[in-house]
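One chain of protein is taken out of this complex; the other chains stay put.
After this line comes chain A, so read on.
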Amino acid sequence: MPFKSGRFQKKWRDSIPTIVFLVICLALWQIIVSYFKLPLWLIPSPIDVLKAFWNTRELLWAHTLTTLLETTAGFVLAIALGLAAGVAMVLSPLIKRLFYPLLIVSQTVPLIAVAPLLILWLGYGLLPKIVTVVLVCFFPIAVSLIEGLEVSDDDLLNLLKSMGATRWQILYMIRWPNALPSFFAGLKIAATYSVMGAVIGEWLGASSGLGVYLTRSSHSFRTDQVFAAIVAITILSLFYFVLIAGIRRLALPWLHTKED
């Protein structure tokens, strides 16, 4: 498939400036830290971070696994809930009128204020972390899905109606595919938030997870390890992001032929 590899090459070429810029930034950081001999506990150089990352790799990996588990469980649960809420609100205007405003208002409650309650109610296990992930992810997923299901061209709806389609058929032949692009946009946002949700849950009390590693390192002034944890969190978030972008390509072939 010469066509495909050509596109791949182009993608690489397009990202060269970004990579070069990133390398320059890291080099500058390295030079400034070494030149001014800044202490490790204040700000570590990129090489220090890399060293900390490598030296604690086993520990870091164990903590990452916990966070990965919480995030994945929470994310999947949020998708299931988001789907249920979206479909229910589209099929029943009454449900939408009851719950949609509540959904919006709920977003103004800061997670930081709710998380301690979750610990209080659910203890120090995995569950409260999974719930924080759900809380963070549910909103972008549900709202993007509901908006996508809502819109739909009136003319398209009329066409299907004129052919005698049922509400259910209209839902899965028109509304659902119409909602997919917006749904995936919501998933991407949720994916980037999800790891953060788990880490916040872990901050408040846990025995394992990147949040734990983060607080412990910070309490012992191992700033290099704090940065290593940040790198791990970033990689994890990126992993989700890339995964979803990949699924999106498979699920939306009609857009994908357009983008090529």
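The criterion applied here is as follows: contacts are C-beta pairs under 8 Å (C-beta built on N, C-alpha and C of every residue); 3 or more make two chains touch, one makes a residue touch a chain; residues count from 1.
One rule holds in what follows: contacts and distances are computed from a predicted model.
Comparing "Phenylacetate-CoA oxygenase subunit PaaC", "Ubiquinone biosynthesis protein UbiU", "Bicarbonate transport ATP-binding protein CmpD" or "Nitrilotriacetate monooxygenase component A" against the UniProt entry of the hidden chain yields the protein name "Bicarbonate transport ATP-binding protein CmpD". The chain omitted from view is touched by exactly one of A:149, A:174, A:229 or A:244, namely A:174. For the chain missing from the display, the contacting residue among A:165, A:185 or A:230 is A:165, taking the whole complex into account. Of the listed positions A:14, A:58 or A:155, the one in contact with the omitted chain in the full complex is A:155.
Residues of chain A in touch with the missing chain: 153, 155-156, 158-165, 169, 173-174, 177-178, 180, 252-254, 257-258.
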